[in-house]
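A protein chain is absent from this complex, but the other protein chains hold their places.
Chain nomenclature is as follows: A, B and C, assigned in order of appearance, with residue numbering initiated at 1 for each chain independently.
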Amino acid sequence: MTLKIPRYDINREPFMTQTPDFNRKSQLLQTERTYKARINAAIQLTPEEKLFQIQILDPKERAQFSCLPGQFVMVELPGCGEIAISISGSCSNHEFIEICIRKVGKVTGMIHRLEAGAMVGIRGPFGTHFPMREMNGSNVLLIAGGLGIVPLRSSIYWVNEHRPDYKDVTILYGARTPKLLLFDYQYEEWRKVFNLTMHTIVEEPDENWTGPVGLITQLFDQVPIDPDDTFAIVCGPPVMFKFVCDHLSALGLPMQRMFVSLERRMHCGMGKCCRCNVGSTFTCLDGPVFDYWSVMNLQEAI
Amino acid sequence: MLYKTITKENFRRMIEGLMEDNDVFGPKWRDRDKNGDKVYRFLKLNDFDELQMDYTRTYSSPKNFFIPFKETLSTYDLAETEWDQQIRYTVHPRVIVGMRACDINALRKLDEVMVKSAFPNPYYFARRRNTVIIGLDHEPLEDCFCRSVNADVVFKGFDLFLTDIGAKYFVAIGSDTGYRIVDRFGGEEVSEADQDAFKSMKKRIESKFKTQVDVTIVPELMDLEFESEVWERWGDKCMSCGSCAMVCPTCYCYGVEEDVDLSFTHAAKQRFLYSCNLIDFAMVAGDHNFRPEPHIRLKYRYYHQFRGFVEAFNQSLCVGCNRCGVACLAGISPKAVIDDLNETEQR
Amino acid sequence: MKVAVNQPVQIEVEHIARVEGHGNIKIRVEDGQLIECSWEVVETPRFFEKMFQGLSIEAAPLLAARVCGICSISHALASVRAIERGLGVEIPAMAKSVRLLAKHAETLQSHALHLFFLVAPDLLGVGSVIPLMKTHPELIEIATRIKRYANEASDLFAGRTSHPMVFKIGGTTQRPRKSQLLSLREDLAETAPYLWDALEAFKDINLPDFERETEYVSLGGNGDYPFIGGDLVSSDGVRKSEDEYRAMTNEYMVDHSTSKFAKLSRASFAVGALSRFNNNFEGLHPIAKEVAQELGLQSRIDNPYFHNLAQLVECFHVLYESKELIDELIDSPDYEVATAYEIRACEGVSAIEAPRGILYHYYQINKQGLIERADCVIPTGQNHANIQHDLEALVTQMTAEGREESEISLSAQMLVRAYDPCISCSVH
Partner (left out) sequence: MKYLGIELPKPKVAVFGFTGCEGCQLQLANNEQNLKDLFELVEVVDFRLISSDKLGGYDIAFVEGSITTDSDVEALKAIRAQAKLLVATGACACLGGVNNLRERFPLPDAVAEVYGEHKIESGQVRRVADVVPADIELPGCPISKLEFEWLVRQLVMGVEPQFPRYPVCVECKQRINTCVMDMGILCLGPITRAGCNAVCPRNRAGCWGCRGPSEEANYESLVEILREHGFSEAHIAERVSFFNAFSGNQVLPVLE
């Protein structure tokens, strides 16, 4: 007497044959399936940073992809690796995704060698976003240090696209040297066309630098901040956002109205690998965007 | 839940019957340790007599049947600039006999993460759905503390669960498949006497627990004693070898790596089980390490198990099997660490 | 092509290629006279005999393996067996089969490496196996399949292909599992046809016509073809026990070499596949005998280039004997892998037929189980003198025939390679 247990074939479930939609989290899906995307342009911003404009190949998948400022995608080079990269372009642009990558290791190094026409795989978008709609009707302070401008840039686009919804919008951006200020070719546009106020500062000026010199907190002297009617987004290295947020707290800005983006080691983006886990918090699911109060309550956040 | 009984002869027929058409795994003995005691491991059964129904505890947990130590997530055929990605979740039906209540509870905890949360994990799900679990009660060992973390009894997550009541097994039936199996191989109705025998067996098991770990305020202590020297004390002994997480039935952290073959025509994305105790667990580019020291990493393993998971799912991740305590050469066990934590707090 | 007889010949090969270790050939012929002909061993010594001193017997087989990466299984076996013989430990039958299977795997792997990677390029007139991958893919396929099986067998019976760790004093660390044995047996069955293909490939090769009557030394079989232990014999009629290995080798030092040389009844003797073949022909596996006949070999051959063919015959012997051993092991109910032993002061010797010939390890052990003195006599060391004498005879013969310098140089190198010398091993 025998009993053969029938096989349950997950591959035959209808959702397995559909293209994945990473926003539809309730169902099992092909979580490892990537969208194939072509690099349309690769622009060298600095020796270390490159901006890639990529387009998802399949029109259907392209239409399905939608993101919000602050979210990230997993970028894959099959056989080399997969890394978390913030979306840096406009989220209302459904044709192209812009990402800016700093060359630091294996995968980023290989991606830097890709030229226009080459392909990468992307999964996502993943993670939380800056609550842009919550900020409607208020002043917005966008503060970036170094590479922090990369995720912030998609909020800048958002603000521009919904400019009437916001009062004063100010960008404060600091870098170590003038050469490391990213997207400098866009500042004029941001100021004049986007109607934003923008201040930049560097720590080590060169002979052509005429702006202020020092740490980013020095720029606060130049901007009036209304603690009761302002939201702040702060992106940059942990030391920087700690200083900045403490400063803003001291001015009376509630912690819940300050948003930061955390960086952690990540392997999956889906709250499974635990590499970005701190206790019960997963930086990839509950973050990368956190309000400052949550960050303060995370052990070992910074 | 439905209950039946099955005689031991019929149980034998049942396993042999299942073995004919399916892969059946169960505890076998692999080695003897230096005291001459048997060391067990879940392995494929070729013969009913290999099955050790009186086994104590397997050295490594059966978690690897659901989360393998290494698994291929997807494969690629590479062309000069293009590629073709393949993903398959093919798992053939199989049966695991002899899993303990704690191990089944461990799976239920993993279900929370792998199936019920955002981004369910299809690899895990395919394995879980295609595995028939026949659980087995036992008298606790000296160091089992599953009772302290409420993992000593199990009501869900298995197909059948057996309790030895002498000449028969008392069988709890947890699924349709389980029902059909018992039915096919001569399951009998539970008699009054069976019920009594079951009750006294359960009482006996209950009375045998020796080790207790007081976890009452451990979640709070994790925060309160975050900077405690307890961690350094144990951290100094820890060799960051990851053994504890590897044998643990619930530790599920992993890493992903991709590699190409020598001809650069095929690539694979592989997932491998990792441990938060390993030095580069939280290391990012530029060699910045969020958890640079052994004691910090050790602390975070406990933090995830006894604090983070509690916050997320109202239960600790630890099921009290003490496999990590056995595997750890440095003698770091949950009992020892938590006792130390409790004591330090009292001082 | 003939050239003027008194054209001078000057050959210097520094670090001859496709052999293991560093050796030079120097030949000078003036006015048709052989002025210089030398085989120099310039390998740096590692002083293994000294390294053993003070080590525990447990560590000895592991260190012994590191004498040579190619024949590490032989060294480990010689070492562990010397210690066991000293302590008087009899190992379980199961462990004996596992060890012999490991030994056979090594022989097959080493012979295949030699025949296909080191010798075949000479026969096909190229510098290495790399161009053959394009021009002779079928040959590479054969080599690949044979070596793959040999590697798998080593992995199973020795733990890995080089530097085994499973030979512990008293037996082995474990019994191969039945499932592993079954799959290896399948592998073996699939590999066998490739070996027959190899026979076809080597059947009609042209080996240089050169003979020099030589004394051959090997283990002496009693109707078998021994690899692990037994009496020591020579084709000149010497027969001695393992413990008398020193009388069998008579090591001595020469100026241009860091390796010791050896002699027995005459100025030099040979060890290796050809010696085993010459001395134990009757003990070969019937299939191997058949192969020998097909190659036109009888039991006594004095052409050193025929080492290569003897190796081929041995490949058949070890493969088919392995098959029988695996079959036995699959059915064997034996689970005992090692015998317990007690440490005491003692001395022990063991002789093993390494791929390149007979190998001896000797240890003197104190009562704490530490090694006081060690001695290793390496096959290639025993062959050096014979290589030298062969070279002299070969060059003399070829000069007399008026051969060209390049031809002499190639034949000389091929001669050295035919012995498959393991120079770093011989220096150790």
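Convention: a residue touches a chain if its C-beta (ideal position, glycine included) is under 8 Å from a C-beta of that chain, and two chains touch if they have at least 3 such contacts.
Everything numeric in this text was worked out from a predicted model, so none of it was measured.
For the chain that does not appear, the touching partners among the shown chains are A, B, C. Note on the undisplayed chain: of the listed residues C:Gln174, C:Asn250 or C:Thr396, the one touching it is C:Gln174. Only one residue from B:Arg41, B:Arg129 or B:Arg180 touches the chain missing from this view: B:Arg41. Between the chain not shown and the residues C:Leu34, C:Ile140, C:Leu295 or C:Cys346, the one that touches is C:Ile140. In the full complex, chain C touches the omitted chain through residues 15-22, 44-51, 53-56, 59, 62-63, 66-70, 72, 113, 117-118, 121, 127-130, 133, 140, 143-144, 147-148, 151, 159-163, 165-166, 168, 173-174, 253, 258, 413, 424-425. In the full complex, chain A makes contact with the omitted chain through residues 77-80, 105-106, 109-110, 113-115, 117-119. Where chain B meets the missing chain, the touching residues are 30-34, 39, 41, 59-60, 64, 69-70, 78, 80-81, 83, 236-243, 246-247, 259-264, 272-273, 275, 278-280, 294, 327, 329-330.
The rule is simple: only the chains that are shown with their structure count from here on.
Under the stated contact rule, the graph of chain-to-chain touches falls outside the line, ring, star and complete shapes. The interface carrying the most C-beta pairs in contact is the one between chains A-B.
Chain B has its Cα centroid nearest to the centroid of all protein Cα atoms in the structure.
Note on chain placement: the centre of chain B and the centre of chain C lie 50 Å apart, centres being C-alpha means. The geometric centre of chain A is 64 Å away from that of chain C, both derived from CA atoms. Those residues of chain A in touch with two or more other chains do not exist in this structure. Looking at chain B, no residue sits in touch with two or more other chains.
Per the touch definition, chain B reaches chain A in the complex via residues 13, 17-18, 20-22, 73-74, 76, 78, 81-83, 85, 87-93, 95, 113-114, 117-122, 125-126, 129-130, 132, 177, 180-181, 184-185, 222-223, 226, 252-260, 264, 267-269, 274, 276, 281-286, 290-291, 296, 300, 303-304, 307-312.
Interface of chain A with chain B (complex): residues 1-11, 16, 25, 27-34, 36, 76-82, 104-105, 108, 117-119, 121, 263-265, 267-268, 270-275, 277-281, 285, 299-300.
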